[in-house]
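Note that one protein chain is taken out, while the other chains of the complex remain in position.
Should a chain be cited, it is by its letter among A and B, assigned in written order, with residues numbered from 1 in that chain.
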Amino acid sequence: MSSIKEQFEIPAKLKTWSYALIGVGLLALIVGFITKGRGTEEEQAVFIGTIMYNTIFWTLVTNASMFFICITTLAMGGWQQSFRRIPEAISTMVPIFGSITVVVLLYVVFSGNHHIYHWLDTNAVASDEILKGKSGFLNVKFFTIWTLLAVGLWSLLGWRMRQLSNEADVAAFNGETGPSFIWRNTVRAAMFTVWFALTVGSTVPWLWLMSLDAHWYSTMYSWYTFASSFVSGMSLIALWVIYMKNKGYLEYTNEEHLHDLGKFMFAFSIFWTYLWFSQYMLIWYSNQPEETLYFKHRVQGVYKGIFFLNLIINFICPLLILMKRSTKRNYTLVTFMAVLIIFGHWIDFYQMVMGSISKEHVTLGWLDFGILSLFVGLMILFVAKALAKKPLIVKYHPFLKESIIHHT
Amino acid sequence: MHLKYESQLREPLVYGTKTYHDVTEDIVRPIEAKPSKLWYIGFYIAVALLLFGIYSIYRDVTYGIGQWNLNKTIGWGWDITNFVWWVGIGHAGTLISAILLLFRQGWRTGVNRAAEAMTIFAVMCAGQFPIWHMGRVWMAFFVLPYANTRGPLWVNFNSPLLWDVFAISTYFTVSLLFWYSGLLPDLATVRDRAKTKLRKHLYGVASFGWTGSTKHWQRHESLSLVLAGLSTPLVLSVHTIVSFDFATSVVPGWHTTIFPPYFVAGAIFSGFAMVQSLMVIIRKVFGMEDYITMGHIEAMNKVIVLTGSIVGVAYLTELFMGWYSQNKYEGYTFWYSRANLFSPYGWSYWGMMACNVLSPQIFWFRKMRRNLFVTFFMSVIVNIGMWFERFVIIVTSLYRDYLPSAWSVYYSPSIWEIGFYLGTFGLFFTCFFLFAKYFPVIAIAEIKYVLKTTGESYKGKMGHLEHVPAEVFAHSGHGHTIVENDGAN
Partner (left out) sequence: MAKKKFVVGCFDDEATLFPAVKKVRTAGYKIHDVYTPFAVHGLDHEMGLRETSLHTAGFIYGITGTTTALSFISWILTYDWPLNIGGKPHFALPAWIPIIFELTVLFAAVGMVLTFCYLCQLSPFIKKHHFHARATDDLFVMVIETTDKTNVEDLKAFLSNAGAVETDVQIAEEGWWLGRYDKDQVPFQNKIVAA
């Protein structure tokens, strides 16, 4: 290549780090299995639940990258083209983390662990009018099919989207091929977005997460989950962009682009808070026992600390720190905020899942961080590999030049 | 100065060979010319409607709200339906100015001025309903938290209805400030072209002595950005708070946590539809086809299909939860009072579904998005659908409450309820006609700002840049003449 570093070569250090993280994670997994995974059903539930929220979190967070590509494509965005290979690479994690999710979830439903999903307990369902009524939706067959379909189509439609962007590496577009390229992008992005709305925007969080409290329901739940995963997804993109910049890649990406990513992180942190508040306040206000049961032990029980920590990290910090323009253009501060936001929403997923599985005890400990390390390690390794597979610049993308001169 | 470049694949946002002066001419012309016959006809119809509305309100005030057909369970009927409907419409202006800024949608410059004006008028119309619904309207000031003569008894700050008072009045004030501060430079343009003394004086007063100083522009940019930043959460909060009026209660069909974002999506949806209706007319009547292009229309239709689908997801979510919750009251409301076509108000639910969710799906097709007739027709359909939505929410939840003996008779509005609603149309269009006559309907300064980037004739000259390889383009010094940045946020 010319003077531009277009091809990513994985630094040895990155590999070492990711292997180390994976190693720590595997160790935690094995120790966790020995100490907890073979214990009582409750202990097993905690062990599996810990893996479960991690894998769901990372699947949704990496899937958010593909959603980002698709909505910016539909909005005819130009500014993101200079670094679009980053979210593309992150989205290659969906099949990997998605498979782990499928395995874990299917293990749960087929092993019938009703300490995780209460609705798996056939005796309880038989004697419970409400659960019986819900069994049309909460049953193993539907759960399995929908889970497979969701992960499968995210992977497939995302892959098709990435395939299309390869064309922009080959040759320049002209007046005829250009519009057709944009058109096909739009169609594929629309397909992904529609499926995304039918899964992440509605059914999947009900099925995977909300049904942990089999009696409880909240119409907001899925949009809330989406907001949580999307803002973390944007932070993850920002982290990778900064990493690549530090290594001397992504020449066309500068603080203007970082600023816009920062705006997304800021705006969607506020959006998350907005959904959080709406859901919480409405349930608090009307004070109906069948609804408040979800928040009771989270706000007044042992999860109190985590509950407020969640708000401080995910609302107060982004609000005060990311509001300033200079922060959003500062590589160090954006890095710090991105890590903080991802951690904050990981905590959010922790309380969403474990707050329902283990109501009496906060289980946060070495196992959680061990499993987190496993997923972070996998993410770093595979995203780096995906990045190394393609040129980092979509050289002939019709909107690339707009991205080069992008100005906030 | 930054390089003016835009991909040739994008449609120009300004057609024709235009200079800055041409832009001024084109947009100011309707203000300086005598209004057309069509304008007068429209204006008089609007005033007539307004007068009918005023008479309807006069009946309401003198005889009380017994003039309306509200009954024992349906205490909110057309009035609150119309209130929510108008507030919803009043969301598009701020949305176009603020949220589309975040998503870098260049086309918003062509439509933001008229949309913001529409926002203000719609909020004015919306405000009428809760005020006159009070019945004893001379007591309206009771909603204000002032140190009063009623003893130290304050308003109830925990009530969503009071939140509404704050939300709507704040929204109105901020929208007005945002709109008017954006208008200052354009009013100055009209002032500096004025031929008569009176005209010069009036526009001089209205433009606050704007000169176009660089320092003023710098502050103006900062002001607009921050106001846009403030308006984004504000616009969400307003319809959120309207939704809280319903959602904080323990009424089946109202108490649902998705209401806030779903109301906001619906508001954007109906607001865009209303902007679309007005834009199609304005571009025709004022000959603004070069500024409000098919590209603009298409982009707005895309927003309509997007928000229509979001609203659709929300409808289905609610319907699903009506069953999933296994709460029999929720189930009754959603599956009998609404989704059952043969229940007394089932028609309104299916009307809503057909207008809001199903019919906008035709905008998946590019041909439809770029068809003016379809666009106009659909924009009206969507607004009818969104009216149905509010009617469905309010009436189908109220007409059969927990006590069957209290179930009400079939509710249909009296002529004075309808008259009130028509009256707000009169108010809206009277204001809008006056706006279109006396104010620049398109933001002149903003169009000039984008002219040399996206104007058709200027774009033609950038054609050669398309063939420059990216690395040459980036290193030619075009991109980063000035490293320091302008603007505030």
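Throughout what follows, contacts are C-beta pairs under 8 Å (C-beta built on N, C-alpha and C of every residue); 3 or more make two chains touch, one makes a residue touch a chain.
Keep in mind that what you see is a predicted model, and the values were worked out from it rather than measured.
Asks: Please identify which of the visible chains the hidden chain touches across the whole complex.
Replies: Across the whole assembly, the hidden chain touches A, B.
Asks: Check the options B:193, B:284, B:370 or B:437 and report the residue that touches the missing chain.
Replies: B:193
Asks: Looking at B:11, B:221 or B:401, which makes contact with the chain not pictured?
Replies: Of these options, the touching residue for the absent chain is B:221.
Asks: Tell me which residue among B:17, B:156 or B:412 touches the hidden chain in the full complex.
Replies: Among B:17, B:156 or B:412, only B:156 touches the chain that is not shown.
Asks: In terms of residues, what is the contact footprint of the unshown chain on chain A?
Replies: Interface residues of chain A facing the absent chain: 277, 280-281, 284-285, 287, 323, 407.
Asks: Take the complete complex as the reference. Which residues in chain B touch the chain that isn't displayed?
Replies: Output for chain B: 1-2, 19-21, 24, 145, 152-154, 156-160, 162-163, 166-167, 170, 173-174, 177-178, 181, 184-185, 188-189, 191-193, 205-206, 208-223, 225-227, 230, 233-234, 237, 240-241, 244, 444-446, 448-449, 475, 477, 479-484, 486-489.
The working rule: only the chains that are shown with their structure count from here on.
Asks: Would you mind pulling out the distance in Å between where the CA atoms of chain A average out and where those of chain B do?
Replies: 33
Asks: Per the contact definition, I'd like the list of chain B residues that touch chain A in the complex.
Replies: Residues of chain B touching chain A: 2-3, 5-10, 102-105, 232-233, 236, 240, 244, 247-250, 255-261, 302, 306, 309-310, 313-314, 316-318, 320-321, 323-327, 364, 465-471, 473-474, 478-479, 485, 487-489.
Asks: Quick one: in the complex, what on chain A touches chain B?
Replies: 2-4, 74-79, 129-130, 133-134, 137, 172, 175, 178-179, 182, 190, 194, 197-198, 201-202, 206, 217-223, 251-252, 256, 260, 263, 267, 270, 274-275, 278-279, 281-283, 285-286, 288, 290, 325, 393, 395-396, 398-402, 404-405, 407-408
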